[in-house]
Structure formats: C-alpha cells, structure tokens
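Left out: one protein chain. Kept in place: all the others.
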Amino acid sequence: MSRRARLWLLAPALAGTMALVVWGFTGLADFGHFQGAYGNLLAKVAVPERKATDIVVSTTFDYRGFDTLGEEMILFTAVLGLVVLLRELRGEQEEEEEAHDDQEGHAGREHRTSDALRIFGFGMVGPTVVLGVYIVTHGTLTPGGGFQGGVVLATALLVVYLAGRYAAMRKVSPLPLLEAGEATGAMAYGLIGLGGLIIAGMYMKNFIDPGTKGSLLSGGFIPLLNIAVGLEVAGAFSLAFQEFLDQTILLRGDGGSE
Amino acid sequence: MIEAFQIVALVLVAASGTAVVLVRDPLRQAVVVSFYGSLLAGLFFAFQAPDVALSQIVIGSVGVPLMLLMAIAKVRKRELERERDE
Amino acid sequence: MSFLPYAVAAWLFGVGIYGVATSRNLIHLVVCLTVVQSGTYILLLAIGYVGAGKAPIFADIPLNSKVVDPVVQTLTLTDVVVEATVVALLLALAMQAEKRFGTLDPDELGVMRS
Partner (left out) sequence: MNHLAPLAVAVPIIAAGVLAATASVASRRLADIVAVLTAAASTTLCAILLAHSGHHQVVYWFGGWQPRSGIAVGIAFAVDPLGAGLATFAGLIVCVALVFSWRHLETISHVYHALMLVFLAGMVGFCLTGDLFNLFVFFELLSTAAYALVGYKIDQRAPLEGSLNFAITNSLGAIMVLFGISLLYGRTGALNMAQIGHSLAQQPADGLVVAAFTLLVAGFFIKAAVVPFHFWLADAYSVAPTPVCAVLSAVMSELGLYAVVRIWWSCFHGAFGDHEDALRAILVVAGTITALIPAVLCFAQTHLKRMLAYATVSYIGLFLIGVGLLTHDALGGTAVYLVADGFVKASLFVCVGIIQHRRASVDEYRLHGRGRDMPFTGAMFAIGGLALASLPPFGTFLGKSLVEDAAVKEGYGWVIVVFILASAITGAAVLRSAGRVFLGLGPEGESEPAFEVDEETETETGDDEGRRRTPFVMFLPVIALLAGGLAMGLIPRLPQAALRGAAALQDQAAYVAAVLHGAAGSVPHLPAPPPPTGLDYLYGALSSVGALVLAAAALFRERLPALVPRPVANGAGAAVRAVRELNSGRVGDYVAWIVAGVTVFGAAFSLTLL
C-alpha cells in the first residue's frame, strides 16, 4: 500500500475505533464515584490481615503475588531477549574490539569527563545505592518497593559510567555476575512461592508471621519478595543498560576524532 | 468531583502525549518523552497513586529515555561511519 | 468535566496508534507505542479513583479512611514494568535492524513481501 492509501484506510478505521472506545468509556461510573467490590474488600481487610501499611504492596506481593511472579518473568525474559538480540556475532566482535583498541590508543574518554563531574559522580554513587536499598526495604510501609528501588540501584551503575568510564563500570559489575544475580532474583521469587507450598501448603502462601503493623519486617514474606524483586530488577536494568551501552561505547571515543 | 489540579495535569498530559507523537526526530522526541513521563508521574500523584508515580519516575522518565538515548547514540554513530565511508 | 480523564485515555490511545501507523522511524514508532500504553495507565487509575479518597497507604491515616482503589494501582504497576520491557526489546530489534538494513524507516525494510 502506498502511504496515501494507508492514510485513507487508517482515517475512517481510527475514527470508528475511537468512537467505539469512547462509547465504551461512557458506560463507566463517573470519575471519582467508583465502587469496586474487590478494591473495597482489600482496603478493609489488607492491613489487619497482612500488617503491611501499604495496601498496594500487599496486593502486589500477597493477594495478587502470582501476577507479580509473571511480571518478574517478563522482565527476566526481556533481558534474555536483549542478550540474544544484541549479541555480537563472530567476526563482528573482532571488528568492534579493534575499534575499541583504537579508542584506547586515543587515550579514551577518560579525559573527556571533567574531574569535577567525576568526583561529583562518585560522590553520588553512595547516596544512590542507599536510596535504592531504602526504597526496596521500606516497600511494605511507604510507597516504593522492589521495582522502584531496583531501578534506582541500576541507575547507580550508570552514575559510575557517567563519572568514570565504561571499564570501571564493567569492573564494578562483571556481566556474568549480573546475569547470575538477575536470574537468581527471578528464581528466588518462584522459590519463595514454592516455600509457601511446602511450609504452608499453598503456592505463594505467605508463610511468615505478618508481625506488627508499622514495623520494617511486617507483612510476612513481603519484604523477602521485595528483596528478590529488587535484586531481579536491579540486575535486569543494569544488564539492559549495559547491553545498550555495549553498543554505544564507541561513540564517545569517536566524538573526539570527528 | 474532579479537582482543578487534576484537570490541569490531564490537559498537560494529553498535550505532551500528542507532542511526543508529533515530534518526529528521535533525539528531540527522547527529551519530550522524558518530560511526558514526569508529567504522567505528576498525574499519578494527583490520582493518589504514589507507588505508581514512583515507578513512573524511575522507569518512564529515567529508564526508558536512557535506553532511547543510548539507542539513538548508536544509530547516529553508525550513520556518521557510513557517511565517512562514502 | 468528569469525563475528561477517560477522554484523555482515549485520546492517547488514538494519537499513539496514529503515530505507530504513520511513523517513518522505528525508534519514534516504539515511543508512540508507549503513548498508546500510557492510555491504559490513565484509564486504570481514573477508574479506581474515589473522590476525596486518600492513597491506600495506612502509614499515617486511620484505618477506616476513604481510600482510592488499590487494585488498579497494582495492575498499573505491572503495566509500567511491562511497557519498559517491550520498549527494551523493540529498541534492541530496531538497532539490529538499522545495523543490517542501514535504515530505521519501517517502510523501507520490506524484505518480505507477498
């Protein structure tokens, strides 16, 4: 189809689809007047039952914890996919390495980052990691949890990259270790679920005493799951960033010679 | 029922979402989409969803735009190489 | 006015699909797909919003407070992560495609016809 023909097809089709969608939306309760049986029930029972103050987290990890296992696996699979799709093939690899050596010869990009930025960057790593760990571990109490904290942890690695250089980042986080950590996090979630089956007789059953409301360890196995997810997400995003960086690493080196 | 700041956030999101689609240059788009991600996060706060907002900040306005920038950088570099070869 | 959140969700759905269908650049296309997906976030959260309700976090509000629906927030969390994974995979594909085809224009790929 020519682009013009495509537009002729798309215009009425999209109009029709939009009309359908809007028509559907008019059947929804007025904004702010929702009364969902499921949500109302959870809002009532979740805190007494699970002691975790953040109901979104107890829903994510306990009541609907199985969804989150699936979501974990989607992330895990996507990273496997990145490893597959961005792998360097034989021959290509040598090419890239030659180019890389070239870049080393040009004194690399180490000198292109100003010292001030480097010091600032290294200074930022610590707080970023602490923030990430904090968000992961306080998931049951306040907004946040394994996902959000995990991504923050992964960006700490990027800070290393911004501040220093790629080689330093690789030294901090060798790829096989990251891969193993990511896979372990994903597996750990499934295994904790299995623990529910073995200890409490039901897959994904919360087999640890929920503790008292407001304490860091409330929510039973929710903090454990948060840590598993944090590990997985941190590993996954670090790997994703590195896979993309692997591809872009030469850019900075070239920049000088242009 | 709808609050004024929610209306403002919604209108901003709709406008910047449209801008994301209409900006056809990927590099400029990556900047716009990062802005869009932050606006969405703000909207989620306005909808009383701080957990989602936090995710949106780390993923929508940092994670995804970073991946985009890296992808664009790689593509630009190859374009330059191709031009040099010609 | 109370239809506005739903209208915005529908608008993002439509404008995103328009972008996907007419895109001349794969990276641009991937971003347009995220716009379509962001329509689902707004729809879900708007559905679950309760007027004058608080966030469903009982750290410092009494247990019987009126809160917004927690389930939609859980769903949206999953949705946001799913979006990131799809973006990562599609970008990887786009970059490899650019490497092999020398172009990012989806209309110029077309190895396979008929």
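In order of appearance the chains are A, B and C, and numbering begins at 1 in each one.
Going forward, a contact is a pair of C-beta atoms (placed from the backbone, for glycine too) under 8 Å apart; a residue touches a chain by one contact, two chains touch by 3 or more.
As the structure is a prediction and not an experimental result, all values here were calculated from the model.
In terms of the touch definition stated at the top, the absent chain reaches A, C within the entire complex.
Although one chain is not drawn, the whole complex shows that of A:74, A:129 or A:208 it is A:74 that touches it. Residue positions on chain A in contact with the hidden chain: 1, 3, 6, 9-10, 12-17, 20-21, 23-29, 34-42, 62-67, 69-71, 73-74, 76-78, 80-81, 83-85, 87, 89, 176, 179-180, 182-184, 186-187, 190-191, 193-194, 196-197, 200-206, in rising order. In the full complex, chain C touches the hidden chain at residues 13, 17, 20-23, 26, 29, 33, 36-37, 39-40, 43-44, 47, 71-72, 75, 78-79, 82, 85-86, 89-90, 93-94, 96-97, 100-101, 106-107, 109-114.
Following the convention adopted for this analysis, only the chains that are shown with their structure count from here on.
For the pairs A-C and A-B, the larger set of C-beta contacts lies at A-C.
One simple way to say how far apart two chains are is to compare their mean CA positions; for chain A and chain B this gives 17 Å.
Counting partner chains per residue, chain A shows two or more touched chains at residues 30-33, 54, 56, 143, 147, 240, 244, 247.
Under the contact definition stated at the top, the residues of chain C that touch 2 or more other chains are 2, 4-5, 18, 46, 49, 51, 55-57, 67, 73, 77, 81, 84, 88, 91, 95.
Chain contact summary for the complex, chain B toward chain A: residues 1-2, 49-55, 58-59, 62-63, 66-67, 70-71, 73-74, 76-77, 80. Against chain B, in their complex, chain C makes its touches with residues 1-2, 4-5, 8, 11-12, 15-16, 18-19, 23-25, 27-28, 31-32, 34-35, 38, 41-42, 45-46, 49, 51, 53-57, 67-68, 73, 76-77, 80-81, 83-84, 87-88, 91, 94-95, 98-99, 102, 104. Those residues of chain B lying in contact with chain C across their complex are 1-2, 6-7, 10-11, 13-14, 17-18, 20-22, 24, 26, 29-30, 33, 36, 40, 43-44, 47-52, 55-56, 59-60, 63-64, 67-68, 71-72, 74-75, 78, 82.
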